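Structure first, commentary second.
A single protein chain has been omitted from the complex, and every remaining protein chain is retained in its original position.
Up next, chain A:
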Amino acid sequence: MAIPTVVRRAATRPGSLPASLGSLAERLLTPHGVDRYLELIDPMLVRTDVRGEVVALRRPTRDSITLTVRPSRAWRGFAAGQFVRVTVDIDGVRRTRCYSPAGSAHRSGELEFTVKAHEGGLVSRHVHERAHLGMVLGLSPAGGTFALPEQRPDSVVLVAGGSGITPVLSMLRTLVDERYPGEVSLLYYARTPADVPYAEELDELAARRGVRIHVRHTASDGHFTAEHLRRVAPWFARATTFLCGPPPLMDAVRALYADAGISEHLHTEEFTPPVPAVAGTGGRIRFARSGVDIVSDGRPLLEQAEDAGLSPEHGCRMGICFSCTQRKVSGVVRTASGEESAEDDEEIQLCVTAAAGDVEIDC
């Protein structure tokens, strides 16, 4: 059965009066644009930027917090399973992390983010300590290919561990909302009963027709086994499976599907942060736009790009003119002053920045 992805119609249609007024306002307020004025009145008034205001918050477990966020008018909805890049301001610096909304895609007027506080996690700690009603977060449009296909599969298996619950819970809630006629099973791993962030919701959902949910506590039940999966979804081999969790769980499930020769039925979502390479060992550098891959020798990215035959724009070669600024897609880099950064989608100066692990540059 075909359920269209939830995409809300644009608030203003081209040619309509609001659209014409909007375009006149943009011409009058060039070069900064209307949003840069509206946000001074209220940060949620923006027309083209996507933001969200925290309208409710609760703490379902001792180390997780669930935020209900009302998005600004440029928000265009999401497909169940996709992630949103959430930005917070910490001591003057914008920090961005990916979180998957856990709610149904049919109720995208309110987004639900469950954030687990990680030991030493800059953003998650900040959200735990500072989140409050009315807090405004930066949001991106929803992204990622880990999503329920528009043509819904006949049966669905969801496997998750820890905070990997959020995208698959969104899938489950979406399917329940649309009275999905097929079978859907969720196998979820948490350390102890106190670590299950959606205990009540899961109980409620389990009572729905066609839904089976098994929650396993790794502290007492152990880790993933084929038996766990067969118990909750004996038909898993012919279903489409969505998997999101810590690396050992991902590896175990992948191995099982590979052995059974059904890897093409398995869809996965990684959410582990990149790890910096040990000093002295070079990571791989990928210049995405040019399609060039090299192994880093530790020198600044600009020099290595040039030696690899690329000619990125540059100027002073000493870090003052910002001509060689390019977008780092992912990976850890180290600046000449020794600072390391693992932030995704960050602008870096190629002439004074070196790879500190595997790095992808949009260059």
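Everything that follows uses one rule, which is that contacts are C-beta pairs under 8 Å (C-beta built on N, C-alpha and C of every residue); 3 or more make two chains touch, one makes a residue touch a chain; residues count from 1.
Here, contacts and distances are computed from a predicted model.
Trainee: Tell me the UniProt protein name of the chain this structure doesn't show, selecting from "ABC transporter ATP-binding protein", "Ketosynthase chain-length factor", "Acyl-CoA desaturase" or "Heme exporter protein C".
Mentor: "Acyl-CoA desaturase"
Trainee: Just name the one of A:Glu53, A:Asp195, A:Glu269 or A:Glu343 that touches the chain not displayed here.
Mentor: Hidden-chain contact among the options goes to A:Glu343.
Trainee: From the list A:Thr30, A:Ser220 or A:Ser311, pick the residue that touches the absent chain.
Mentor: Of the listed residues, the one touching the omitted chain is A:Thr30.
Trainee: Considering the whole complex rather than only what is displayed, give the residues of chain A touching the chain that is not shown.
Mentor: 24, 27-32, 36-37, 40, 89, 91-96, 315-316, 318-323, 325, 337, 343, 346-347, 349
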